[in-house]
Each structure stands twice: as structure tokens, then as C-alpha cells.
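Every protein chain of the complex appears in place save one, which is left out.
Right, chain A next:
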Amino acid sequence: MAATLDIKGVEKTFSIDGRAVPALAGVDLKVEPGEFLTVLGASGCGKSTLLRLIAGLDTSYEGSISLDGQRIRGPSLDRGIVFQEPRLFPWLTAARNVALALENAPLAREAKRRAVDEHLALVGLSSFGNAYPHQLSGGMAQRVAIARGLVNRPEILLLDEPFGALDALTRAHLQDELQRIQQDEQITTVLVTHDVEEAVYLGDRVIVMAPRPGRVAHVFDIDLPRPRRRTDDRLVQQRARILETLEEISGESARPLATQPVGPLEARPALA
């Protein structure tokens, strides 16, 4: 099921009040089958934009993004996506919300029903299939959204700060759950976050992005066995190093534009 994601020389420019504002510049990335990649950066570094391009929600950009060699030209059920908000349909029950993702799947009715049940069970909500979104807590709603993102058994799962709006305890719990699911299903995963701990704890690799224009600044391999412990010394050390890098980046971007290093190679030493 898992696929290789290949991003080559992606440039994205937004037009704001007639001015061209670069959002992504020269992004090159390769995500291996079954890899859990986390993309880390401050707000405005283009990480969510990158995810939207991968999802196929925005197709006006330079460069190429392909999944298993197939150029991405729009949304597809091969790619599951979970947003920061659960984005459930308030008039449908949890089960019907998950089933909605199967509307255009080539499955028989019975197979769809089974897939919905399985994926509700996968996120631990078997007994909440008949609940409406307003009856669920924020964490439960986000689990339903994860089930909806997975129910098509996509080749890649994309998550855009999926736990950003949750309280710390729920967030930690859902991170563990996501890690377990990703391990079980061996699905290629890209998670965008601004939370250093989350990026390090979940990622096989952490991509640190820098803003203006959005680009890959550093790549860190997190070569630690799973399941991981949050208090693991090596994890804590990695976290400290990445935090330092982030601070350097934000220091740079706080300086006047003229003194910023401009060469793309300088800006991403890890890839050079």
C-alpha cells in the first residue's frame, strides 16, 4: 500500500494585492514507502502550503510532485488528509462521516460498512458510531477525522497540524495512537507541525523549514526504535538541537531582508 512521494524543485508563488509573494522556493524531498516524515517550522514557512500541494488542493506551482512516479494533478482517494480542525459534517453521525469518504470508492455496500467499522475500531471509537459530532470531545472528533482519512486505505496519509487545537494530555494520547496506527499499517505519512516535541517523537525524519520564501533549511534523521519513550535521552537531545536550529532560523528571518543569505544552497546545508 505504501508509496514513494517525490517532490522536485517545487516553487509556489501567491499573488497578494497584485504583488507576487514567494511561498515555497526550491523544495526537494523524497519520502520513502512507510516512512513517517514530519515537517517542522514556524507559521508562515509554507509547510501547510506544501501539504496542500501534495494533497492536490492547489495545482498551480512550478516543479513536480509525484506519488510512485505518478504526477499529482488533483485530489485523489490515494491520499488521505487530516486537517487541523476535524471538519466533520455536523448533520452526519461519526460512522456516516467516515462512510462519506467511501462515496466514490469502488467497493460494495457491505465492504464499505465493514471498512467503516474497522476504522472506527482502529481509532478506538467503535461504540461512538452513532454519535453526532457535537456529542464528541475535540479529541474524539479528531479521531473520527483520522478514521475518515484512513478508510480508503490511502497510499499516503497527510496531516496538517492535526493535534494543534487539542489539550496537552489528549494530544499526547493521540500522538501515541497515530504512531501505533502508522506502525501497524506501514503507511507513508507526512505530518506538518510547529511543535518540536511532536515532530521528533513521531518522525523518522524531521524536515525543518525556514520562511520567506518557504524552503527546507535542515533535515534531521531520528534514528530511534519504536515505540519511543518521550523521556528518552536521545530524543531529548535531538529536540534540543532542533530547537536551536529553529531559533537560528527565526533569528535570521528577524534580521532585515537585505542581510539574509540568499543562495538556496546556503539556506539548506543539510541537502547540499
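Here, a residue touches a chain if its C-beta (ideal position, glycine included) is under 8 Å from a C-beta of that chain, and two chains touch if they have at least 3 such contacts; residues count from 1.
The working rule: contacts and distances are computed from a predicted model.
Undergrad: Out of "Sulfonate transport system permease protein", "Cytochrome c553", "TusA-related sulfurtransferase" or "Acyl-CoA dehydrogenase", flag the one the UniProt entry gives for the chain missing from this complex.
TA: "Sulfonate transport system permease protein"
Undergrad: Out of A:Asp17, A:Glu103 or A:Asp184, which residue would touch the omitted chain in the full complex?
TA: A:Glu103
Undergrad: Of A:Val10, A:Val39, A:Ala55 or A:Ala95, which one is in contact with the hidden chain?
TA: Of all options in A:Val10, A:Val39, A:Ala55 or A:Ala95, contact with the hidden chain holds for A:Ala55.
Undergrad: Which chain A residues would touch the chain omitted from the figure, given the whole complex?
TA: 55, 57, 75-77, 81, 83, 85, 87, 89-92, 100-101, 103-104, 132, 134-135
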